[in-house]
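Left out: one protein chain. Kept in place: all the others.
And then chain A:
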Amino acid sequence: MKKAPGRKLSLAMVLCLSFTMMLSGCGGNNNNAAPTAAPAATEAPAATAADNNQESTNNAEATADGSPLDLAMKGEYKGTKVTMFGPFVDADQVKFESSIKEFEEKTGIDIQYEGSKEFEATINIRVDGGNAPDIADFPQPGLLASIAKTGKVVDLTGVLDQEKLTANYNKSWLDMSTMDGKDGKIMAGIWNRSNVKSLVWYPKKQFDDAGYTVPQTWDEMMALTEQIAKDGDPAWAIGIESGAATGWAATDWVENIMLRTTTPENYDKWVAGELPFTSPEVKNAVDVMSKIWLNKDYVYGGAKSIVTTAFGDAPKPMFENPPKAWFNLMGNFITSFFPETAKVDVDYDWFYLPPIDEQYGKPVLVAGDIYAMFNDRPEVRAVMEFFTTGESIKSWVQSGGVVAPMNDAPLDWYQSESDRRMAQLVQDASTLRFDGSDLMPGKVGAGTFWKGMTDYVSGTATLDQALEQIQSGWNN
């Protein structure tokens, strides 16, 4: 790192300038309500003069030698390795690797990604065994939170430029990455990939042919459900079987309905364990859900088949001709289970699960992957910084199936109208909340909640029994 002072100064100035340019480019989208235009970082110069509330502060920070990412782009860390561990395997892994390829080529940093289906089980062992990867990708923030408590996660507050982060992320995302560390709150990770979970998938072509219209309110949706039942089909395709994780699909329903029938504050309390499952709010949400789930005219195969149908197989009747079912509430990743011949925007599409009570606006339930850093080295910092940019997920966004949580991922990256609307839905959301069961401690969120819902739907427990059983997960 020793350089002649003159050279260093000019380097600093160049970096400083490019830094500012990039930032002000991102800054254009600072107010995340702006739905359409999210200018790409590359077309920054145009925006330089426009908004610069951050310019001065960042100038100060960037004077030394630029951010790790800038240094990496200059080839400073060529030949270094960064290990990464996460749950993407197979197709997801290919998409992820193609997204980071350009970065690896430009910087010469080798990101060694290791994917495992047993990520959740293995990461604890690796961290405890002192073999933590440089970066780990957590699909369940609850898991990261429990590791963060041990103090083994690097606090990103001082590592990443906070101004840049606030410019590039919706505040909800940043709030969700703040967790309890060993001594006080830390920023435990950054969000890279997100899923939207408030989507109702439907066979678009057939739906239009049948003369149905997309419902705008919950009542309209129920009326349409009844209409479809009269026409001869159960409207909903629901399946919650998922091996050892059976029941998780039901939690998405409860969370979605919770957001639509009570305040976001109540939702947060519920997730934190302060509002018990036995409270009237939660009970009401399950009741609303039951009106669809337990009505044999509304569900393909009847309520009994819900528990035995794999969540990935559930939407299949929608693609028969004519469809045997019409709606499937599921995150955007479900499209990988759709038949390969079905085309997005033509054969299938989604509509937003309509609001129930107008006063709660248009809440959106999301899930996502949070990347945490375990080893603090300059090249790891650079990679982490890279992951906060939309560029790091560009190729994946293009291939479909994910939504970029960053604001500098422009909507025109999305190749289908469906994906674009999804990204916009997240940007426009009046309330953005993370999948509650992923935030709750494992015993509840991945334990009694799944099991209780399964018992309730299969009829082995009454609603009150099931809710008490779920609540008991908090107590032990």
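We adopt the following convention: a residue touches a chain if its C-beta (ideal position, glycine included) is under 8 Å from a C-beta of that chain, and two chains touch if they have at least 3 such contacts; residues count from 1.
Basically, contacts and distances are computed from a predicted model.
Per UniProt, the protein behind the absent chain is "ABC transporter permease subunit"; the candidates were "NADH-quinone oxidoreductase subunit M", "ABC transporter permease subunit", "Methyl-viologen-reducing hydrogenase subunit delta" or "Sarcosine oxidase subunit beta". In the complete complex, the residue from A:Glu105, A:Glu118 or A:Asp183 that touches the missing chain is A:Glu118. Interface note for the absent chain: among A:Asn266, A:Gln398 or A:Ser458, the touching residue is A:Gln398.
The chain omitted from view is touched by exactly one of A:Asp70, A:Asp134, A:Asp155 or A:Asp233, namely A:Asp233. Residues touching the missing chain, restricted to chain A, are 87-95, 98, 112, 114-118, 122, 125-126, 128-131, 210, 229-233, 242-243, 297, 312-313, 316, 322, 333, 336-337, 394-395, 398-400, 413, 415 (touch as defined at the top).
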